[in-house]
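Can you keep this structure in mind? I'll have questions shortly.
Here the complex is missing a single protein chain, while all its other protein chains stay put.
Which chain is which? They are A, B and C, in the order written, and residues in each are numbered from 1.
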Amino acid sequence: MIKVAVNGYGTIGKRVADAVSSQKDMEIIGVSKTKPSAEALVAVQRGYPLYIADMSKKDSFEKAGIPVAGSIEDMLKKADIVVDGTPGGVGAANKTFYEKAGVKAIWQGGEKHEIAEFSFNAHANYRDAIGRQFVRVVSCNTTGLCRVIKAMDDAFGVMKVRAVMVRRGADPHVIKKGPIDAIVLDPPTIPSHHGPDVNTVLPHIDIVTMAMIVPATQMHMHAITIELKKEGSRDEVLAVMQKHNRIGLIKPETTIRSSAELKEYVMDIGRPRADLWENGIFEASVNMVGKELFLFQAIHQEADVVVENIDAIRAMMGEVSDPETSIRMTNEAMQFTAL
Amino acid sequence: MIKVAVNGYGTIGKRVADAVSSQKDMEIIGVSKTKPSAEALVAVQRGYPLYIADMSKKDSFEKAGIPVAGSIEDMLKKADIVVDGTPGGVGAANKTFYEKAGVKAIWQGGEKHEIAEFSFNAHANYRDAIGRQFVRVVSCNTTGLCRVIKAMDDAFGVMKVRAVMVRRGADPHVIKKGPIDAIVLDPPTIPSHHGPDVNTVLPHIDIVTMAMIVPATQMHMHAITIELKKEGSRDEVLAVMQKHNRIGLIKPETTIRSSAELKEYVMDIGRPRADLWENGIFEASVNMVGKELFLFQAIHQEADVVVENIDAIRAMMGEVSDPETSIRMTNEAMQFTAL
Amino acid sequence: MIKVAVNGYGTIGKRVADAVSSQKDMEIIGVSKTKPSAEALVAVQRGYPLYIADMSKKDSFEKAGIPVAGSIEDMLKKADIVVDGTPGGVGAANKTFYEKAGVKAIWQGGEKHEIAEFSFNAHANYRDAIGRQFVRVVSCNTTGLCRVIKAMDDAFGVMKVRAVMVRRGADPHVIKKGPIDAIVLDPPTIPSHHGPDVNTVLPHIDIVTMAMIVPATQMHMHAITIELKKEGSRDEVLAVMQKHNRIGLIKPETTIRSSAELKEYVMDIGRPRADLWENGIFEASVNMVGKELFLFQAIHQEADVVVENIDAIRAMMGEVSDPETSIRMTNEAMQFTAL
Partner (left out) sequence: MIKVAVNGYGTIGKRVADAVSSQKDMEIIGVSKTKPSAEALVAVQRGYPLYIADMSKKDSFEKAGIPVAGSIEDMLKKADIVVDGTPGGVGAANKTFYEKAGVKAIWQGGEKHEIAEFSFNAHANYRDAIGRQFVRVVSCNTTGLCRVIKAMDDAFGVMKVRAVMVRRGADPHVIKKGPIDAIVLDPPTIPSHHGPDVNTVLPHIDIVTMAMIVPATQMHMHAITIELKKEGSRDEVLAVMQKHNRIGLIKPETTIRSSAELKEYVMDIGRPRADLWENGIFEASVNMVGKELFLFQAIHQEADVVVENIDAIRAMMGEVSDPETSIRMTNEAMQFTAL
């Protein structure tokens, strides 16, 4: 059993903890929180030992009915690997901490590539992660881009990619971040950082990305154009997507055409936390004009990287050397229901 | 086993269907849908026989991979009772239909009191519903008001109630309704219909309500002032709420102070569809100024009436005569987790 | 003086009425409304004679303090030309009405090209509109696309255009339309209708468009890629934009990077109704990658077509034959302030 710690039991951390718990070859040995909160209470309810950064706050946790298992150092001693789920930028400060503890570590896409000098996507470069001490799982948007680009590149060859990312402004439970009534260019310059970030995983792809933020919470939406090297028919493209185990094709008969309806559907089919771990590609949008492939895909910012973290753990621990085997293990344990 | 049909498998209908399925003394014999859609596919996935209003559309359902069990008339023949989950105003037109089929029927609060000549809330008037053919379960907002008013009235006597309801503009998956950036007086006159609607359940209460609609999807929020007859301390009031099995006290240690954070918490503790069936009363807001009780409560528009429908079924079928027994049966079957 | 009637004094109609009034060679002889409302009161306040469709409603107008000048037929008798500002789809029904009255007519982009068999954009095809009886001014989004595409085509030649339109969900004062918290594919198929609509004005352009709707009210935002025939440097492209009298370059020193900040700025510089009649191109976003030009532009849905209507009037009445002369007259009369 791989012993996993989650440093930062928040939006991503709590999902990774549950995903780890559902795997047969891993277990959660502890999670951490900096302040008493609803999420800290949930950790207790789920039976995850709770560790805290600042032991002087132990009293305030215990007054709130939250038993403290120890310090983060205590937690790291028990772990083979730690998943860093702290907010973007904060994770970098933890590196020396993990080095001192001699523990393997995974960061999220809010950190820079340089933190681990290796950026991960299961379908693209699983094998290169085998045995590594440090790995960064790329962000939700980059993960979503890598999956579909890699799939098209394998099947048809990719000439170039032009993508516009319309991003949710904040996660559903976040009450201080906006915007309320604005479309924000983020960044106001072109290209956005997403293209270069894809290149940390798929270095040879010619990609230019443009990004905005809008007043929505449920998912990001990508408008993507991929120029293929080899002409493929719409049906051939759809067949590749249909077979892919981290792409979910949203069928026209669902009449779903928005992030909100898609979230409702994922909730209704019983996924925990209504999580969409796959790219949600709208089948009706998929179209070929000459060698150009056009499509819309929804990316659930809270969910798609969760399964990538699981595969990264398995690769780094060197237990499974075949990517498809790991991906299948991950998916099956989480009971991926078909869309 | 009580045989229940759900006519209108939408936001409320799909939740009632799952709630019925979880009860030991009831079962779903069929649900209905007017058009193929994501929800129709979910009904199939959950194993509910699907009936349709217009048999000429059978082909379009079957092309979408949705087997049709028959017409709504066929469904009603198999049912002891039908829960009408059609959109507000549409349900009234179904009355002659149900009369002809000789089936008991429950409507939702979008219909007028006159449709059933009896408006239901489990804690307030369960016994009066026993054996009735037709019952209307009051709306989510009225249900939320009735629960807290009735509890305070039983414990302290209620002199008068003044309440402002800040309502969500649309359910989370609804993409055509607004507003986007407005606070809408709905109605622009005072009082709103909610006060008179409470009086259909609790006729003796002096209540004036004011209502707005805002650009949010997750829950309604009520700002309530109740003048008590008998002075009660804040602790006594909290004790009554704590004991109540359809009031959830949101503890200050959760640091939750919004509809969005509350929804996340309800999701995290594992409730199906992140449903809050109880009134979510914010403990930190509860305050006494003289004999006036002030409080904020969150009302989950998609969920609080679902459990009331279950109790209404039980009362109308005459199987259980004691309200508390039915309420406890309902809650236990749905595995109410403490907030 | 050209005598102009505005049939439908709403979002576009009221702006066209004010724009007409500011021109030296035109005057408003009447505007119409179907119901008493705030806008009807504003028409009275501005001194526009108010005509109504249904004379049986005359009393209800006059009770609301709104004098009625007559029926729409009465209004058309006094007009040389009518600008149809009725809601999308409604305008088509008015055609026989205008034919019978023998009046020239302009429709908005909510109507189909076929209604007038000529779609107008001042910079692209002013001369072809001279003397016509019927003209359709293309929609706000199509107008915004035509302006920048035509300018680039004239200067460098355009190989192809790929554009993603992120559209506001409703105008600021509209309270019933959404979405509230969703990104909606509209349409869910690719291409959207905007590309073919550009081709009604610029038939030879290779263009594919993708469109979404988001919960914002203030402006549309376009992410555009234009492949040029002749290589142009970023500075050359900016120079073309700088000189264009219906393109406003938003300077980086304003630090504006959203629809909301841009609207505030346009308000602050004193524009009536904070109207942005030009394309708002974000200078910081303009970038060349090889022969591909990338840019973001904001399109104020309520405003950019207003000035096009004025030029269409002038062309159709045959008073001014040179496009640039008309455009300059229009702009000067409205006191275009530099951004």
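Assume a residue touches a chain if its C-beta (ideal position, glycine included) is under 8 Å from a C-beta of that chain, and two chains touch if they have at least 3 such contacts.
In this text, all values refer to a predicted model and were calculated from it rather than measured experimentally.
Among the chains on display, the ones the left-out chain touches in the entire complex are A, B, C.
Here one chain is not drawn; of B:72, B:129, B:205 or B:221, the residue touching it is B:221.
Across A:184, A:237, A:250 or A:312, the single residue that touches the chain missing here is A:184. The omitted chain makes contact with just one of the residues A:216, A:247, A:299 or A:339: A:216.
Checked against the full complex, the one of B:257, B:291 or B:328 touching the unshown chain is B:257. One chain of the complex is left out; on chain A, the residues touching it are 169-170, 172, 174-182, 184, 215-217.
Residue-level contact of chain B with the missing chain is found at 162, 164, 166, 168, 179, 181-191, 208, 210, 212, 214-221, 223, 225, 257-261, 282, 284-287, 289, 292, 294-296, 298.
Although one chain is not shown, part of chain C still touches it, namely residues 14, 35-39, 41-42, 45, 63-65, 172-175, 180-181, 217-218, 253-258, 260-261, 263-265, 267-270, 272-274.
Here, only the chains that are shown with their structure count from here on.
Mean C-alpha positions place chain B and chain C at a centre distance of 46 Å.
Chain A and chain C have Cα centroids separated by 42 Å. For chain C, the set of residues touching two or more other chains reads 179, 181-182, 184, 215-217.
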